[in-house]
Structures are given as C-alpha cells and as structure tokens.
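Okay, handing you the structure first.
== subunit A ==
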Amino acid sequence: MTNVLEVRNLSKSFGGVQAVKDVHFDLKEGEFLALIGPNGAGKTTCFNMLNGYLKPNAGSVSLRGQALIGHPPRKIWRMGVGRTFQITATFLSMTVVENVQMALISHHRRVYDLFSRATRLYVDEAMALLELVSMQDQAGRACSELAYGDLKRLELAIALAHEPALLLMDEPTAGMAPSERLALMALTAEIVAKGGVSVVFTEHDMDVVFAHAHRILVLNRGELIAEGTGSEIRTNPLVQEVYLGGGSVFEAESAHA
Partner candidate 1 sequence: MGFYFAQLLTGLANASSLFLIASGLSIIFGVTRIVNFAHGSFYMVGAYIAYTLVSLWSGSIFGFWVSVLLAAMVVGMIGLVIELTILRRIYHAPELFQLVATFGVVLIFQDATLAIWGAEDLLGPRAPGLNSAVRIMGEPIPEYDLALIAIGPVVLLAIWLLFHKTRWGVLVRAATQDREMVGALGVNQAWLFSAAFVLGSFLAGLGGALQIPREAVSLQMDLSIIGEAFVVVVIGGMGSVSGAFVAAVLISVLNAFAILIFPQISIVLPFVIMAIVLIFRPHGLFGKPGSEKGAPEEPDQPLALMDQKSAMVLMAALLVLAISPVFTADFTTVLMVDVMVATLFAVSLHFMMGVGGMVSFGHAAYFGVGAYGAAMAVKFLGFGMIPAMIFGPVCAVLAALFFGWFCVRLSGVYLAMLTLAAAQILWGVTFQWQEFTGGDDGILGVWPAKWASADKVYFYIAFVFCIGGIWALRRAAFSPFGYILRGIRDSQTRAEAIGIDTRFHQWMGFVLAGGFAGLAGVVFAFSKGSVFPDTLGIALSIDGLIMVLLGGIHALAGPILGAGAFVLIEDWVTRLDYWRFIFGAIILIVVLLAPDGIAGGIQRLLRGLKGGRA
Partner candidate 2 sequence: MNLIRRTVLGALAAMPLTGLTTGISLAQDTIVLGEVNSYTRLPAFTEPYKKGWQLAVEQINAAGGIDGKQLEVISRDDTGDPATAIRIAEELVSKDGAVLIFGTFLSNIGLAVSDFAKQKEVLFLASEPLSDAIVWSKGNKYTYRLRPSTHMQAAMLAEQAAKLDAVKWATVAPNYAYGQDAVKAFKAELTKLRPDVEFVEEQWPPVFKIDAGSTVRALEAAKPDAIYNVTFGGDLAKFVREGSLRFLFEDRDVASLLTGEPEYLDPLGAEAPTGWIVTGYPSTDIETDEHKAFADAYMEKFGEAPKTGSIVGYNSILAIAAALEKAGSTDTDALLTAMEGLIVESSPTGPFTFRAADHQSTMGAYVGKTGMVDGKPSMVDWAYADGADYLPSEDDAAALRPTE
C-alpha cells in the first residue's frame, strides 16, 4: 500500500513552549489512524500544521508526494484534505443543509457567482451527505440551534463534501453521548472502508480509539512516544506512565473492547 501522507520532523514552538517536536509518521492509503495524548500534547497543533493554519518551524509534510507546507489552508483543502475542528467551526447563521451547500459551492468553484440563488445549488448532493451522517431530518434547522454532537456530525458532512483523500478529525466525538460516539466512529470507519479516504483523528475516549483505529500514535509534550496497534499501545509502559494511573483505565476499557 502507498502512503497518502508522509510527515517528517515536524516541529513547532510558541515562544518558549515546544508544542510539537520532530514528529514523524506515515499514513497509508485507507488507514484509520488515531493520534492520542494528554491535554496539551500537541495534537491540534499538528493538525493545524498539516492543513496550513500554522507554519511549522521545521519539517515537511507531503500528501501523495505533493508538499503541503507553505500553502494556505484553502489550497491544502483543494489538494484534498478535509478537516473538522476540536471547537466546532460552522456557519451559525445558516441552516444545516446550507452549511454543506457552501462546501459544495466552493468545491464546484461557484463562490464568485453573484446571481444564482445559493440555496438552490447542490441540494441533492448536500442532502446525500447529510444522510450519510444521519442528519437529513435536521437539514432545515438553523445551525445555531444544534446540539454539540450534531454540530460535530455536520462538520463531518462538510468535510466530506469535496471527497477528500485525507480527513483530519480533531476530537470528533467530544460532547456526544457514549453510544453516539461509537456510532459516529463506526460510520467513519465505514466511510474509510469504502475506500478513497484515509483518516487521522484525535480522541480522548479510549473506547472509541481502541474500537476503531487501525493504528495509534501517542504524543506527549510534543513528542511521539509510541506507535502501534491497540494492544501494543495498551501495554506500552511509556504510555502507561504518561497516562498517570492510566494503566488501570486501559485495563478497564479493554474489558469493554
């Protein structure tokens, strides 16, 4: 299998804080990769460098051989990288379906169209995407009225609009009920299984991670400290040390899994 993404020596510091240090990993075609780590480990910072919100101090990223670093987020999006945010970012003054339509309008390069009615464009495609995340019933609701979990699902639909090769999901299930979490990740796994898209996601809920991730990377204080499958990570002493007292947590969770 070929690598979709190759990350090399990625580093970023904010003033004195080394948020990400020498991060190095590959992502294979069709892989579903989890990036975990305690709060402040540098996960979001990594994502922000991957899709252009932050400029790294050093390192390189290539997507199917194309260098990503140095391009603004919008270019990286066009190269096929979708993104959901830890703190959801949606267009609150629009309806759910309009949010998805915006992504489609951009994808079809109609953003400078001054005469069409925006709400009449790509309705079917948008509804299909909403259906994918089971949001079709809420299509007409104002985005500002949605529950947090629904916003996360909406973000997923938006992120899938341009059929990305790579999807970056920052804590996609935060704010959801446990059952919803597993459902959403099962859905994501299904999408991955269908092919065409590879996913990197961050997550604090280990149930979710162990249930679906093909492979797990562990980040601590900006450095990758472990990499492997669920069971490898669970038994890794370094990881257990980082997740203080986490050993037992892992044990308990593994019982579920």
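The candidates came about this way: all candidates are chains of the complex that A comes from, given by their letters.
The rule is simple: contacts are C-beta pairs under 8 Å (C-beta built on N, C-alpha and C of every residue); 3 or more make two chains touch, one makes a residue touch a chain; residues count from 1.
Note that the structure is a prediction, hence the values are computed from the model and not measured.
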item	value
Candidate from this complex that touches subunit A, chosen among 1 or 2	1
Complex interface listing, subunit A residues touching candidate 1	51-53, 72-74, 77-78, 82-83, 85, 89-95, 98, 101-103, 105-107, 110-119, 121, 142-144, 158-159, 161-162
